[in-house]
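Here the complex is missing one protein chain, while the rest keep their positions.
And then chain A:
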Amino acid sequence: MAHLQRHCLVTVGATVGFKQLTEQVLQPEFWDFLSAEGFTSLRIQCGPDIGWASARLASLQDRVPKGLEVAVFETTKNLMMDEMILCKAWSGSRRMGVVVSHAGTGTILDAWKVGLPVVVVPNETLLDNHQAEMAKHLAKEGYAITSTASYLDLQGAIHKADLLWEDNKSRWPPHTIKPQKASGALRLWEMHPQEVEKEEDAQMTND
């Protein structure tokens, strides 16, 4: 059997960047870890940090392990279809990869939609701590693993994300039409003023 590709995508959002995270995933030690885990590609979307990130990558080119490709890019028009799709297993050519992301909701929703293991790294330096709150929620619901922006933590988190993925697969068979039917959320198309009121009444009698 041919050697399977395995992709790791790191994404920090388009506008503000996330220097600490970009720095850590540009550590040769992190690359060695990925290589040992069978990853063949690390792609880092680093937004405004692209300048120094590409310079650092160029200066460390001889430290990139054999069999691993490391690339940095600023942003892409459609992160989901252009990049995330590469992290998805594809019979005969790719193993399931992983997405490492700041806790931006757009990225999280995209990764969920594609069906990928996710490691979220909240950007603690942002003023409002919405990202930390989101990260906590994702971890609690079992949608993602959280990590700090340190490559050692990231390595542990990538291991855990693999395990969580296997676990979720057995809980939510990936090929059902309604993977989250059990979540019990209302359906948009069925929301009418009267029916929502009825729903409320029903809930009240349940309480």
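The criterion applied here is as follows: a contact is a pair of C-beta atoms (placed from the backbone, for glycine too) under 8 Å apart; a residue touches a chain by one contact, two chains touch by 3 or more; residues count from 1.
As a convention for this text, contacts and distances are computed from a predicted model.
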Omitted chain (choose from "Vacuolar fusion protein MON1 homolog", "UDP-N-acetylglucosamine transferase subunit ALG14", "Cell cycle checkpoint control protein" or "AP complex subunit sigma") - UniProt protein name: "UDP-N-acetylglucosamine transferase subunit ALG14"
Option from A:69, A:133 or A:167 whose C-beta touches the chain left out: A:133
Interface residues of chain A (partner: the chain not displayed): 77-78, 81, 85, 88, 90, 93, 105-106, 109-110, 112-115, 130, 133-134, 137, 174-180, 183-189, 191-193, 196, 199-200
